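For this view, one protein chain was removed and the others were kept in their places.
Entry: chain A
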Amino acid sequence: METILGLDLPTWWFLVIGAVFSGYAILDGFDLGAGALHLFFKKEESRRIALNAIGPVWDGNEVWLVIGGGALFAGFPVVYATILSALYELFMVFLVMLIFRAISIEFRSKEPMHWWRRLWDVSYSISSILLALALGLVLGNVIQGIAIDQNYAYQGTLLDLFNPYALLVAVTTLALFMMHGAIYLVMKTENRLYAKLTILVKNTTIFFVLMFAITSLATLLYIPHMITRYKEVPYMFAFPVLAILAVANITRQIAYRKYFFAFLSSAFVTAMLIILVAVGLFPNIILSTIDPDLHITVYNGSSTEKSLKIMLTFAAIGVPLVGVYTSFVFWTFRGKVKLDETSY
């Protein structure tokens, strides 16, 4: 099997997808989080500022989901097909919520009526919350494994997906995004809203740290297969240690009101959590709870080497390009939000 820097192509592609989904979680994470917190802002002006803080970037953030979906389809078609068909209802609700969220942002400011704006505010916030929870549910079920048979067909029920552990991961994901979103918003706002957000940052951080601790404990106790990899390769323990240090650093930066560094830390934590899961699963991606022989791994679930090689070339050209113009857009809209005639 062909290797690059000692890693085979499927493993490389596993890393690429991990990186893309981390990018998605970091970027859409803060705007989903901002959405989840939206109803905490009571005044019309505050809500507009909060919306405009994500206004120029949320659409670009969602691109990472599209790239991630395409990359999974292309690199691991078996995984893509299996997970999407198994978690059918969950993804359908997810897609519909994506639509609701997009139109809420888009339509809210188009009419002046009080009820109109209230309606879209609520729809924006609820869809953001449900999206975060749905992502967490998917993650929780992937961590535990799902009931797939030899034809890659799901044998469980919808209710099985809402098991306690998956629900725990879902709430943790929401907590993470809320904290991440609050920190983003505090960087982009001033005056009254800033004061309000400093409190929200504290509360959401406490919420996240609590959930993080509970979920970690639950994983250690109930999901033993997530730890075997760390035992086999002890230096992998660096990741959980880094994750805990980064969480600690968020609270430290917040205490000093260094919100930019707090934001970098929460972005780092987000990436670390995905890496923790990825390391725990590897080389499996989807675990079959019916029979370990049916696990879908990076090897039996991947595209051919030729296809992976073509796409690694794409990624090598495309990802830096996307990075450049994403940075350009963020740079263009740096600083505190000011409402003007182009605002929502």
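Please note the rule applied: a residue touches a chain if its C-beta (ideal position, glycine included) is under 8 Å from a C-beta of that chain, and two chains touch if they have at least 3 such contacts; residues count from 1.
Keep this in mind: contacts and distances are computed from a predicted model.
> Out of "Carbohydrate ABC transporter substrate-binding protein", "Cytochrome ubiquinol oxidase subunit I", "Biopolymer transport protein ExbB" or "N-methylglutamate dehydrogenase subunit A", what name does the UniProt record list for the absent chain?
Protein name of the absent chain (UniProt record): "Cytochrome ubiquinol oxidase subunit I".
> I'm checking contacts with the chain that's been left out. Which of A:T82, A:S128 or A:N141 qualifies?
Once the missing chain is taken into account, the touching residue is A:T82.
> Of the residues A:I4, A:V122, A:I227 or A:V329, I need the one that contacts the missing chain.
Touching the chain that is not displayed is residue A:V329.
> Which one, A:L7, A:I99, A:A195 or A:L210, makes contact with the chain that was left out?
A:I99
> From the list A:F30, A:Y152, A:F212 or A:F268, which touches the chain that is not on show?
A:Y152
> List the chain A residues touching the unshown chain?
Per the touch rule, chain A residues meeting the hidden chain are 44-45, 52, 55-57, 59-60, 62-63, 65-67, 69-71, 73-78, 80-86, 88-89, 91-92, 95-96, 98-100, 102-103, 106-107, 109-112, 151-155, 303-304, 306-307, 310-311, 314-315, 318-319, 321-322, 325-326, 328-329, 332-333, 339-344.
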